[in-house]
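Okay, structure first, notes after.
Note that one protein chain of the assembly has been removed; the remaining protein chains are unaltered in position.
The block that comes next holds subunit A.
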């Protein structure tokens, strides 16, 4: 079911009032629901307190799409970063909870109004001395912000200790994504980039690999500081939420675990603009049929002026047609990076 109504952008009020309004509009006064909205990046984010409610209203552009789910059959995994890109469509994501049946999620708490910028993954399959870090560049304006350098590292080989060339993090840019995560540090040795070992590759090759994967960069490092490692007394914890009966020997660093999965899922999608129309993501050539089941969608129109309702013919996503600016990267003319990055254009 769809509903469409207007709110005053300057005075959104409290979440409780809004919740009541929704229940009223849908005539479901006694049903517990989860409220979510799609933000400008296409992510489905929850509305459950005043703060994220205000955030949602203030970022509406100009429509605010609200999704309401019954609490008992809600699928929490639908929320979060990359929900759009991962599953092409929030609708199909939310509408087809059976997709996720095989992966029961243990919900610890409701996601708040933030999206992850980084995570440690595959803790259960990596040796304790290694750390696999995923940086979510997509959806943040922060630069990745780190530098790598050549160096030498010591490896244990059948012939004893051997000095081998390695790649190290040489600098973290203050305020960058890498620094803000706290998971990477100067002099950490880079072992893998998105599941591919870097040994035998030159600094330039590793640079290119990282940049090519910059939208979903997963790097496996051996931290220079080994004192903060996760101490595992028993193998009973796993961050990836998988079964913990991992029989994999923890000494093999290059077990891909969720890496491949991650890569497949969050693969960036190109954008097409047809006939100077609106930008769309390019679909995969084999489209899946979608069915709408038990979801009511509300399109909420915000008016910065006090004009009240607009005619419904103009209700659809109201981008300025004809413009070909990307909606995904807000241009910031003020921030101009003229830094020399060492790579030169060769004609």
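Just so it is clear, a residue touches a chain if its C-beta (ideal position, glycine included) is under 8 Å from a C-beta of that chain, and two chains touch if they have at least 3 such contacts; residues count from 1.
By definition in this document, contacts and distances are computed from a predicted model.
Trainee: Of the candidate names "Glycine cleavage system H protein", "LLGL scribble cell polarity complex component 2", "NAD-dependent epimerase/dehydratase domain-containing protein" or "Large ribosomal subunit protein bL19m", which one corresponds to the UniProt protein name of the undepicted chain?
Mentor: "LLGL scribble cell polarity complex component 2"
Trainee: Decide which residue listed in A:6, A:180 or A:214 touches the omitted chain of the complex.
Mentor: Considering the complete complex, A:214 is the one touching the chain left out.
Trainee: Pick out which of A:42, A:62 or A:143 touches the chain that's been left out of the picture.
Mentor: A:143
Trainee: Of A:61, A:205 or A:226, which residue touches the hidden chain?
Mentor: A:205
Trainee: Give me the subunit A residues in contact with the hidden chain, please.
Mentor: So the residues of subunit A touching the unseen chain are 137, 143-150, 170-171, 178, 194, 196, 201-215, 268-276, 279, 282-285, 287, 324, 326, 329, 331-333, 335-347.
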